[in-house]
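Some chains omitted; the rest stay in position.
Should a chain be cited, it is by its letter among A and B, assigned in written order, with residues numbered from 1 in that chain.
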């Protein structure tokens, strides 16, 4: 059977997890935009303090780092360090034909760990709590990747 | 039929869009190299001011941020925040078997939006113009991802 078909429930599980993670990642860009507009600052390029429709009263201070904007940028960087690798590792893992139960536990478990990581980071919880959620996701990613590598080496 | 076959025009459309975007992303690294060599600066690692064949007259100032180099780094970071997610979302979208017309509009539309974003950022156009091109690409990405998610949930 075609493994990359939405009729295959393991692949459909991956597609649901992957698209939620992509939407999560893209949301960080939009959240940065929202915060830059709220704060009227946190910009990065010299041309961003030219007078325009979206910035009618420019000020050189707008180029200073803004704490509320920088928080979202850090969350986004953490996404970049994790999500692209999950997206590929998950797809390759699905091609090793895991059971539906295992696929759901790992793929949805990863999604939940990342959403909790976001919640903890966004609301500035302690480093320990944030690190715990990150660790869960990272271990799932490592497990899926190692199982896929072992499967490929077995042929 | 095998959906991931270049005989499938929808998949071929994706491959063309994806490879152009990958080449675009890789070009940013090379453009950073070119600018660092032109400026003889904008380096980041302490060992980069050791005397070598490529840096015969080292100077501690070479580690200071350089405006012309930093611009390319910002463009590249914007690529990292967008392109990896487009590459996966586009592939999954293609697996939902959209019509060729829709696939071409969305995938090539995304490529055009990113090339215009680059042109606007590279030449330091206003933030508003750059933001407009970014928004077009981001909305295409969100649309493809949501349609794929809905298709996966429908099974």
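Methods note: a contact is a pair of C-beta atoms (placed from the backbone, for glycine too) under 8 Å apart; a residue touches a chain by one contact, two chains touch by 3 or more.
Computed from a predicted structure; not experimentally measured.
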Exercise. What number of copies does the complete complex in this structure file have, with 2 given?
Worked result: 3
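The rule we apply is simple: only the chains that are shown with their structure count from here on.
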Exercise. Between chain A and chain B, what is the gap in Å from one C-alpha centre to the other?
Worked result: 17
For this session: Please give the residue numbers of chain B that touch chain A in the complex, ascending.
Result: 3-4, 67, 71, 74, 80-82, 84-85, 88-89, 92, 95-96, 121, 124-128, 131, 138, 141-142, 145-146, 148-149, 151-155
Problem set entry | chain B-touching residues of chain A, taken from the complex the two chains share | 2, 4-7, 9, 12, 15-16, 18-20, 22-23, 25-26, 28-30, 33, 43-48, 50, 52-55, 76, 80, 83-84, 87-88, 91
